[in-house]
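Heads up, one of the protein chains got dropped from this complex, but the rest are sitting where they should.
Think of it as A, B and C in the order they're written, each chain with its own count starting at 1.
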Amino acid sequence: MRPTPRRCPLADSQIIVETASHAEAYNPALLHHFAEPQQQRDAASLGMWIFLATEVMFFGGLFCAYLIYRLAYFGDFAAASTSINAALGGANTAVLICSSLTVVLAIWAAQTSRRALMLLMLVLTMLFGCAFLGIKAKEYHDKFVEHHVPGASFSFEHEEIPGHPGQYANPHHAEIFFALYFIMTGLHALHMIVGLGVFTWLLWAAWKGRFTPDYYTPLEIGGLYWHFVDIVWIYLFPLLYLIDRHR
Amino acid sequence: MATAPAQPVERENYLNAHYGIRSWLLTTDHKRIALLYLISITFFFFIGGFFALLIRLELLTPAGDLVQADTYNKLFTMHGQVMVFFFLIPSIPAVLGNFLVPMMIGAKDLAFPRINLLSWYLYIIGGAMMLHCILTGGVDTGWTFYTPFSTEFSNTKVIEAGLAIFVAGFSSILTGLNFIVTIHRMRAPGMTWSRLPLFIWAHYATSLIQILGTPVIAITLVLVVAERALHLGIFDPKLGGDPLLFQHLFWFYSHPAVYIMILPSMGVVSEVIACFARKRIFGYTFVALSSITIAVFGFLVWAHHMFVAGISVYAALVFSLLSYSVAVPSAVKVFNWTATLYKGSIRYDAPMLYAFGFVGLFTIGGLTGLFLASLGVDVHVHDTYFVIAHFHYIMVGGALMGYLGGMHFWWPKISGKLYPEGWARLAALIVFVGFNLTFFPQFILGYLGMPRRYYDYSHMPEFQILNVFSTAGATILGVGYLLPMIYFLWSMRYGKPAPDNPWNAAGLEWQTASPPPTFNFDEEPVVTWEAYNYDEIDAAHPEEVSVGG
Amino acid sequence: MAGNVDALYIFLLIVSGLMTLLIFTTLIYFAARYRHRPGVPAEQIEGSNKLEITWTVIPLFVFIAIFFWSATIYFKSRTPPRDSTDVYVVAKQWMWKIEHAEGQREINELHVPVGRDVRLIMTSQDVIHSFFVPAFRMKQDVIPGRYTIAWFRATKPGTYHLFCSQYCGTQHSGMIGNVIVMEPAQYEAWMSGSTGGPLSATGEKIFAELGCSTCHRMDTQGRGPNLQGVFGHPVMLDDGRVVTADENYIRECILDPGARRVKGFQPIMPTFQGLVSEEQVNALVAYVKSLSNAGPNGSKTAEAAPAKSRTKGTQVE
Partner (left out) sequence: MTPECELPMSAPSDHSKSSPLTTYFAVWVALLFGTFLTYEVAKIDLGPWNAAVALIIASTKALLVALFFMHIKGAHERLLKLVVITTIAFLIILLSLSMADYATRLWS
């Protein structure tokens, strides 16, 4: 690593160029094309935020389909939604919120050089993540047993629409709900699995002592991703589990 | 600003720094990745072009005599998919953008070099899937994948094509992400937003569309694939779904996708016109901001592809009105380019000829867009050859002209060699003539009522004469596209070595060697001047002679 | 319609022609006048806000004017007049099946009288098609699962192309036909050649065969709503919404009775999805419509506005 002139990466208002007299100390985490760590950190965090923007639009297409069919087939959606175990969904929400807390605590531990706490929090995060997937698997299993998985063996006959005694939900419309339910929660679960992979790597890196109060960018951007997956769930929970529950 | 004389001994540059196949396939150098992209998209361009040629040959006679109906349907489908997703969308951003964005802002590389390489691999995986799909039977849904035809009725490889485009979409997203972060975070000291070349502004706007639009088509294709595999009913009217929902989601991306193709081209044209008129671009701020405006407004107009599809009349009115709003910034750009020529000192080297061609063809393409945005006329010309002609004027006359212009302009920088100027001017002329001969008759065909995607028009023999013109033009156009490929390849071996700044152009990319060193600049540049400071350059070197003399 | 569309088209041609001319001449003039001359440097000009505003605002106003003109035409072309002749169109891969309200059936041909408003009630059995008659400047996609409506009025006898303009599979380019516009007398002669009764009569027969009449009785005692005088009138739904009973609503009630149920009735009607063909649905809709035209409460729409004059379409061929 040859000494790089120190500079402000985004000199909009002024030009700051110092000569190599202030050459930075050798920093193994600094990639060759960045001038200094702050620039690298900012690039990584902006990159993750923009990636999350694409994720929002990715789920956005599904939310659009959901919105349109929910308005068109409200009763059928309510009937289908009521057949899902909302308590499990609520429990999963709580699990994810707890995992988000452990993520911020892990970052805080890294910032304040508490290595043991950081490792503990990372392990806890992954445990919460696995718990989420376990509860999700239970839900999927229930739906599978009830023949609520869209496809050849789908069946939703004679299910009453909440608040309309004697009126049965249209199975086709219920199938659209379950299709959206499985695609949305399935993609969410896929994101969780990817998140667990990322956190496995973070745990390994933390174990190796890669993260210091000066360098914990991977933890930070991994955390951003995890929180985003949490936010998606925060919306999925009321939209999929709590339609017309009051009847 | 010194133009270094051609060096007797070859300096170390990004091309000769490493040798061997590994040094290319595992490279993280944005310039090498740009070349990888150049080779891959050229390959797909000629595949798509081959399909186009067969389409035009089939339409030479009214009867369907060259190929079978199903084959023809596959030809236009795969022509569209290959050209849109595997050539036009990656063309300028992934080749010229990849090569130039870091250099123009004075960075050593893109912000995420490994993600850049990943994006090329995703493109190659998607491309390989598309190629496999083509070779094992192809797909016949039209590039638009309209449901329920694609999900229930077509018996071709819809799932494979959908997944290929899905994968290629992520390549496009990652390129856009990389550009945005790079432009925000990697600018050299002094490179303020108001000093950015317009090429950068255009790529910034393009990237916005790539990151916000592409995910929507990705999820839409997931839904199509799931629907086709499992018959979920989301787009199937028999099961309560709405096929128009697919069209909404599809065009939410695919309309802005047109701006992914045209905006970078506009960026190229701004650079070229400024250089060959030796002037700062007229109304820099307006040209820069119009790129962003086009990108944003481009997202508000998608349902003008659906005016006769059965959407609500009131929604059609809203979308029509919004469609005009995107025409305003486009017009502003054309006016500003024209005004830039005023009191310039204009040379007519090949890149400038392409730029002139771009402005002319884009003007026609844009103005015929008005016909399609206006509801009353759109009802008649929708899904006819008028639409085909219109979007080819934008995508081929616009985007491709810009791409070729840019390739000529920066070829000395990319390869370190000069291309033969005389041949280049000839090729530009052939492309311009061939293009107009191919597509202008299609406007007339469309207004006369010839529907698109017809393989047999033997009941309407009156359409033949215009189709013959069109096919003749396509042949000329084909020659026009082959020529640059031949002389570019020729110049790599036999061309004269290029000086660092053959055009005497402004911009950081011209201040480093040709071809540039691996990390672009020997010394980190510090920018103390405004963009397009041609007055200062020309004052320093009053009588530089351009390449073509 | 054709005249209006052509007028706008020509106007657009003139506007864009002038624009193109303006840009091209300026471009070529500047390119020639300011070509590179040794010793004559370019003059740097920063830009001009006045000019920028001018060429932003003027096009904007032109565009808005075009918008209003074109929107008027579109709105008219999407709003069928009241007293029109109904023709039911069923599209399938790869043919047009046409049923006249009077009972005639044709394939890939549509016979219409000159000077009468013809309303097309169209649906598709499989994929999306599009009913396109270039001479009438008329086009409407035909979607499976619902009706789309279009209308035209032919003003000159003759034979005109009918195309499918939405890609629909292998024989897309073979899904073509003719619209044959006839003088009224000729048309009457053609009509009298038909064998079956009117479509509504067919519908009445199906109505009885499927047992609809056991619940939908012609009095207030039925378990389903009395259908007399329903068509074209607002209907109060179970959830409090009000909809107008148009063709699409009647169709939905047959195929998905639970979706928008009339207030005051039990959800007991079974769905007929998959049990009736598109043609049978058309006949049923035509029957329900006829109950409204001739019923005790309904007024005969044919008498309502016979002499209403509207903008006329012309043919260009």
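By our rule, a residue touches a chain if its C-beta (ideal position, glycine included) is under 8 Å from a C-beta of that chain, and two chains touch if they have at least 3 such contacts.
Keep in mind that this is a model prediction, so the values were computed, not measured.
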Practice item. Specify the residue from the set B:Ser312, B:Ser458 or B:Thr528 that touches the hidden chain. Key: B:Ser312
Practice item. In the full complex, which bits of chain B touch the chain not displayed? Write them out. Key: 184, 192-193, 212, 216, 244-245, 248, 252, 299-300, 302-303, 311-315, 318-319
**Study point:** Residues in chain A touching the chain absent from view
**Key:** 6, 8-14, 16, 36, 38, 41-42, 45-46, 49-50, 52-53, 56-57, 60-61, 63-64, 67-68, 71-72, 86, 90, 93-94, 97-98, 100-101, 103-105, 108, 111-112, 213-214, 223-224, 227-228, 230-231, 234-235, 237-239, 242, 244-247
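The criterion applied here is as follows: only the chains that are shown with their structure count from here on.
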Check your understanding: Using C-alpha centroids, which chain lies at the maximum separation from chain C?
Key -> A
Review point. Among the chain pairs here, which one is joined by the most contacts?
Key: B-C
Practice item. Would you mind pulling out the distance in Å between where the CA atoms of chain B average out and where those of chain C do? Key: 37
Practice item. Among the residues of chain C, pick out those that touch two or more other chains and give their numbers. Key: 256
Study note, to complete from the structure: Among all residues of chain A, those touching at least two other chains are 73, 170
Practice item. Over in the complex, which chain B residues touch chain A? Could you list them? Key: 107-113, 115, 173, 177-178, 180-182, 184-187, 189-193, 211-216, 218-220, 222-223, 226, 230-234, 239-242, 245, 248-249, 252, 519, 524, 526, 528
Review point. Quick one: in the complex, what on chain C touches chain A?
Key: 238, 256, 258-259, 261, 266-268, 271
Practice item. Would you mind writing out the residues of chain A in touch with chain C in their complex? Key: 73, 75, 161, 164, 166-170
